[in-house]
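Only a single protein chain was left out; the remaining protein chains are all shown in position.
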Amino acid sequence: MDIERRDFLKIAAGSSLLLAAGESSALMRPPKSMPPEAVGMFYDSTICIGCKVCQKACKESNKLPAEHTVIGPEMSIPVWDNPIDLSGKTYNIIKCYKSGTAENKNQEENGFAFIQRHCMHCVDPACVSACPVSALRKNPTNGVVTYNKDACIGCRYCQVACPFNIPKMEWDNPFPQIRKCQFCDHRFKEGKFSACCEFCPTGASIFGPAKDLLEEARKRLTLKPGQYYDYPVATVNSKQKQRQKVAAYVNYIYGEKEAGGTQFIMLSGVPFDKLGMPSLSDKSDAALSEGLQHTLYKGMIAPAAVLAGLIFAAYRSTKNDK
Amino acid sequence: MKDVLDNLPADSGESLERLVNSGLSRRDFLKFCTGVAVMLGLPVGMGSKIAEAVTSAKRPPVLWLSAQECTGCTESLLRTNHPTLEKLILELISLDYHETLNAGAGHQAEEARVKSMKENKGKYVLVVDGSIPVKDNGIYCKIGGKTALSLLEEMGSQAAAVIAIGSCSSWGGVPSAAPNPTGASPVNAIFKSKGIKTPVVNIPGCPPNGYNFLSTVLYFVTFKKLPELDDEGRPKFAYGRIIHENCERRPHFDAGRFAVEFGDEGHRKGYCLYKLGCKGPETFNNCPTLLYNDVGSGAWPVGTGHPCFGCSEKGVGFEAPLHTPARLQFITPPLSFPGITEDKAKGATVAGAAVVAGIAGAALGAAAVTGKKLSKKEDEKTERKER
Partner (left out) sequence: MSEAKPAGGKIVTGPFLFFVALAVIGVIFIIKRYIYGLGAVSNLSDGYPWGIWIAYDVVVGTAFACGGYSLALLVYIMNKGQYHPLVRPALLASAFGYTMAGASIMVDIGRYWQSYNLFLPWYSQVNSVMLEVALCIALYVLVLWIEFSPTFMEWLKAKGLLQTANKLMFIFIALGVLLPTMHQSSLGTLMVISGKKLYPLWQTQFIPLLALISAIGMGYAIVIFESVVSATSLKREIEMPLLSKLSGIIPWIIGIYLIVRFGDLIIRGQLGLAFHGDLKGNFFLLENILFIIPLVILASPAGRNSPRSLFYSAVSLLLAGSLFRFDAFLIGFNPGPGWHYFPSFSETMITVGIVSIEIAAYMVFVKRLPVLPDMGHA
């Protein structure tokens, strides 16, 4: 038998509806905006000296264990040294970009530069949108993306969703958790702020209100290389300053727009793609995913209507059987 | 140590006698020479060779030219005390000319200089302290009516080697600080512009540690060649590492414990002085291991609670503001930084690949077998139909 013409038309009509819906980017739900009292972090790669005090402060503050890293071919050489990347035991890491002779800092060719990696605390986080059980949440006031182990089921969809590959799993633990930087959320209650910023000796990592940080970043981009500038230390509005010579910046604030904006922004003297930062669109992938899902389901009204039709059809068919 | 003393060459005894008579015990002297050998990174047995060299009948001639300087280098050199350096200068080397230490003065001194130069042409060691002004033909510094510039040209071109002691002669130092009114220049820059090929050893510092100078001289005297130098012409045994690497306060840096202002709690507890502008992370020197004035631990700037100010480092001392944090020059140690991209995941194993390949093979094989069975059936059917 061939499918009947009428049936085919029915199917075709149905799928063309979906097609029409899928074509427009109007499927995306509107982007989210920065929470009113959003806190953030600002990393200036040009003044980072790679001392890794932030890593140590992070481990101490979050009570994270030392890491037994394996390196080399076939991951065969075990070392008790610096972790090689973020992991279930490391929320914060300084990585080093090296090129050629690696002689000069903040230089793309024959130079080197540092980059600090930890959670970006997206304005519109994909991990939060992905999590089925609200284990990852974005604080509605300060915008910190937090993790609740009592909710988490360990499905790791957050890891698939995150464009920065930030959430990490404890693979070696039979009762694992997802691990990631939470801006030292637990220190806020004690009136403190992120440990990595508090301990950074140069002011390469500073903490503060997200909008002040963005302002500071914009200001730095207007500075001339070679002039002296008073870099704030620890927090953006700190009285403690470090007078330093300004290096040549790449004229780009990473995190201002990436994935719908992040609360962790960066400046650097070396292009960000060299530092391993992904180039992303200015919209969160969560906007499309959620838009698609809600367009198809329309608050479960559409499935309910379809179900009613199906019940009718099934009833008719089974009645005929009898 | 005892072996070294016992194994001294027999002929060194005679020349040592002179030293012993001058008040330095044979034992102390050998100790000193062995100490020098160790500092230079030489085997302990080399101590005796150094002793032999410096006590040989003909003492190596040394001329000392002072230009735009503060005499700080000489002063600090005078404060080395095992043995006291004036004894070494008078007994071990033949210091034929030194403006501060000359017995004679005026024309008498100049005569001694010219005489020594003539006698030891191409053999003497020239030590220069202070920078040389080049602006307006170098009229800002004159000795005996001659400019320091012309003296350096004259003395430097005939020397076996030049030791530039102190930051001024090594890279310009204080006199060269902006706006540099005299056009103060280091020795190697002048040699380069004048085409003088005499090798130059830089012993920067303000002042440099006397033992770094002494060891360089003794190395030259012993081996008739200069110690291994780095790109800046500094002996590697002394300037091979940055201060930060050997600093006694390094653990505080690594742990993130910093003094934030002078006299605060962290400062009193001896925390890292990085935030106060310590230039240790960009300054090559051996201050934290060698220390000053033979008085024991803590006798160096950071040990006393003041940040290193980078006196020996070109572009740092007298140039970067005193309390500006050090700019990072070197990635140390290089291995402990993860690259931007590190290979992290476990690769495919033979067993893993084999089982996947096996499953794929089994599935395709089973499909083929079933297909074959089916075609057999089909064939049977068609055969039956045909019948």
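Chains: A and B, in written order; residue numbering restarts at 1 for each.
Simple rule for what comes next: contacts are C-beta pairs under 8 Å (C-beta built on N, C-alpha and C of every residue); 3 or more make two chains touch, one makes a residue touch a chain.
All figures in this text were calculated on a predicted structure; none of them were measured in a lab.
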Among the chains presented, those that the missing one touches: A, B
Residue among A:G50, A:P83, A:G143 or A:P163 that touches the chain left out of view: A:P163
Interface with the undisplayed chain - residues on subunit B: 341-349, 351-356, 359, 367, 370-371, 373-375, 377-378
Subunit A residues touching the omitted chain (full complex): 1-3, 7-8, 11-12, 15, 18-19, 22-23, 27, 85-88, 126, 128-135, 149-157, 159-161, 163, 165, 167-178, 259, 276, 278, 280-281, 285-286, 288-290, 292-294, 296-297, 303, 306-307, 310-311, 313-318, 320-322
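By definition in this document, only the chains that are shown with their structure count from here on.
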Centre-to-centre distance between subunit B and subunit A (centres being mean Cα positions), rounded to whole Å: 45
Subunit A residues touching subunit B - in the complex, by the definition given at the top: 49-53, 56-57, 71, 74-75, 81-85, 93-98, 102, 105, 112, 114-115, 199, 201-202, 228, 233, 240, 242-245, 274-276
Subunit B to subunit A touching residues, read off their complex: 253-256, 258, 260, 272, 274-275, 281, 320-321, 323-329, 331, 335-344, 346-347
